[in-house]
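This report refers to the structure that appears directly beneath it.
The excerpt is restricted to a subset of chains, each kept in its original location.
As written, the chain order gives the labels A and B, with residue 1 at the start of each chain.
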């Protein structure tokens, strides 16, 4: 059975590539932010709207494994899903794929739900309802 | 006679280089910010202190000519001086040099002095006194 996943396409530019024509290791994190932003937007609550209503999701930790190089002009697919959504915690799993489907990177970013003054708070119920379909059960990334 | 100039050394990292091992054209602007920050700090008024006391210097325009590629691990010298300092206007001239002295980039960034809420205001007299020695007379960049 297909697992729930959000997909975002991303075109690699020169600014992201370094010597040897591969995407610099930090730039995947920028890409992931783009994809998460579109995930929230498509779910009906952009990060800007959430921020303006007093809810932010800072990253508290992340891990990423690099499996192969992304190259200039590659049209990558970034896949996102939710590994955990409970109380104040929201964890995204991700993988980054080449056009042919080869996996270039995978990992997860863990976030807390917080108020603007950075105090943890429970994820709003409305968001939980909107995100529920992207929660992956029994994800065992390792 | 030697002209007044502020010098800052900057080591190129992989993140700044792109395919073909040259520094990405936008990264020179980041380097220039580093150098301007150190210029203000050495003059006795860091940009953070100025900001906290209500004075900022947003860039209103810039031009830059690229003369040759900076490479990974190059220890560049960024030279700054002041082309204009009058009323609300502060203009820096700059050049970026290789270790051997070869010029890689040159140009200028024009700033206005403004309050935190982005209203133009005259450059504080104290700063004018501190920066005076870096004003270059009769600079003809072209």
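In this section, a contact is a pair of C-beta atoms (placed from the backbone, for glycine too) under 8 Å apart; a residue touches a chain by one contact, two chains touch by 3 or more.
Remember, predicted model here, so these are calculated numbers, not experimental data.
**Student:** Total subunits of the complete complex, with 2 given?
**Tutor:** Spelled out: 2 chains shown, and the full complex contains 4 copies.
We take it that only the chains that are shown with their structure count from here on.
**Student:** Measuring from the mean C-alpha position of chain A to the mean C-alpha position of chain B, what distance in angstrom results?
**Tutor:** 36
**Student:** For chain B, which residues count as touching chain A in their complex?
**Tutor:** 14-15, 17-19, 21, 24, 26, 72
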